[in-house]
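Note that one protein chain is taken out, while the other chains of the complex remain in position.
Coming up: subunit A.
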Amino acid sequence: MDNWIKLPGCQYITSTKCNFSSLKPNVYEKIKLRIRAEKGNNTSSWYEVDSFVPFLKAQVGPPEVHLEAEDKAIIINISPPGTKNSAMWDQEDFKYSLVIWKNSSSIEERAETVHARDKIYKLSPETIYCLKVKAELYLQMKVGVYSPVHCISTTVENKLLPPENIEISAKNHSYVLKWDYAYINVTFQVQRLHAYLKRDSENYSDKWESIPNCEDIKITQCVIPQKKSSKEIYFLRVRASDGNNTSLWSEEKKLDTEQQTIMLPPVINIKSSSDSMRIYVSDSEESEKRPVSQDYPPIYEIVFWKNTSNAERKMLEENADFTVPNLQPLTVYCVKARAHLMNGKWNKSSVFSEIVCEKTKPGHTSKVRLIAGICTALFAVAVVICAVKGLWRCINYVFFPSVKPSHVAEYFSEQPLKNLLLSTSEEQTERCFIIENTNMISAVEETNQIDEDNKKYNSQTSQDSGNYSNDDENNGSKTSEELLQQEIIWPEINSVYC
């Protein structure tokens, strides 16, 4: 049964629009609306609107924009669309993009993605700029309406220029920030901001931190210590001061610690056969201790060439273990490799590894020839020995006729040997069980050395071992599922309450 309720703000209205925000519905659940017209005592029938989810239907409105001008930059302050505490966009991660142009020439346009509080740099002083901003929700594929155009004039150029060309590099276990400054007799101040503070629209202007040993410094560089974990993102800024005047803050430089880590070259291992080489590429020991990125496996660029020629073969491999086919036997080939990391935000590469050269094994045909040659040689030697023996006997027979049979001694020596062999084999058959599980051990202990019984137990235990391995598989998968289930500790309804 439907429980229709009257929509506040939409009762007995004369226009064809009404605002029912005061209802504060759950915007993520489907609602149904129905409308009818009334004139005096007459009412039309209800027209039912197809049920819809307000959040999905809603369009993103224009954001509110406040501007503040510097000499070569404009500070923008964007408030998210909708009213404060609006039910619709209460918990949305808006992304803002703006378009800016010089008022004098509306042709020149520059588009940028900005945070809610941000700065637009590289502007000219004493110029009127105009801009408009829109908000977007990537996940919902919602693009909002542009705000009205706002214009502002940049100020006169400041006496003291801010530092320029800020660069970051990694050194040992810290980061080095370097910048350019045209004048001497100034001191510098460096500050940093955790990047997460820019994620929402809260005011972070008082959250900038000074960097120890980089306040009032005279050199154009600052060493920033590195935390053990490599998952940090900061914004850095510098300004100059000559005692009387202070410059404006420089452009903010983003420091992403993962981007700065140096990629070490990989290590190559080769296993060669006669017509191919199996190449294993792995990270060096140091990389394993401190992996550059645990989330993205690197892609390896392999350069492969014959030692005697200059012709290089370049390959890109995702697998760290691959084979190069169609090679010539007994030839030296060389390999070098480097790793590339592409995570959608930046690309990073290591230097090339050391060159590793290896010779392929002798070919199949040459092996055959070798074996054939050896066989022939052995055969020839055997033939020669036989021929010589035969000749010697002939000579003996002709010139030295007395014969002593030596085969009697041979016979006597053979028999005890055969007895030995027989007895040991009997004992050996009793001990030839492969013990796989405890069942088998107990079975072996019980029996005496009777062949027939042993045969029976042999077949039994082989069956057992077969069954046991199946059980192992089932048990294995069960326990991993159980583990997954055990990880979640859902609080019981009555256990925790306030």
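The rule is simple: a contact is a pair of C-beta atoms (placed from the backbone, for glycine too) under 8 Å apart; a residue touches a chain by one contact, two chains touch by 3 or more; residues count from 1.
Going forward, contacts and distances are computed from a predicted model.
*Asks:* From the list "Interferon beta-like", "Septin 9", "Aspartate aminotransferase" or "MICOS complex subunit MIC60", give the UniProt name belonging to the chain omitted from this structure.
*Replies:* "Interferon beta-like"
*Asks:* Which listed residue, A:N26, A:N245 or A:T365, touches the chain dropped from view?
*Replies:* The missing chain is touched by A:N26.
*Asks:* Looking beyond the chains shown, say which of A:K159, A:R199 or A:R313 touches the absent one.
*Replies:* Counting the whole complex, the residue in contact with the absent chain is A:R199.
*Asks:* Given that one chain is not shown, which residue among A:I13, A:I35 or A:L56 touches it?
*Replies:* A:L56
*Asks:* From the list A:K17, A:K231 or A:K314, which touches the chain that is not on show?
*Replies:* A:K231
*Asks:* For the chain left off this view, which of A:E48, A:E68, A:D90 or A:E354 is in contact with it?
*Replies:* For the chain that is not drawn, the touching residue is A:D90.
*Asks:* Residue by residue, what part of subunit A touches the chain that was omitted?
*Replies:* Touching the missing chain: residues 26, 28-29, 53, 55-56, 90-91, 93, 138-141, 194-196, 199-200, 202, 231-233, 295, 343-345, 484, 487-491, 493, 496-498.
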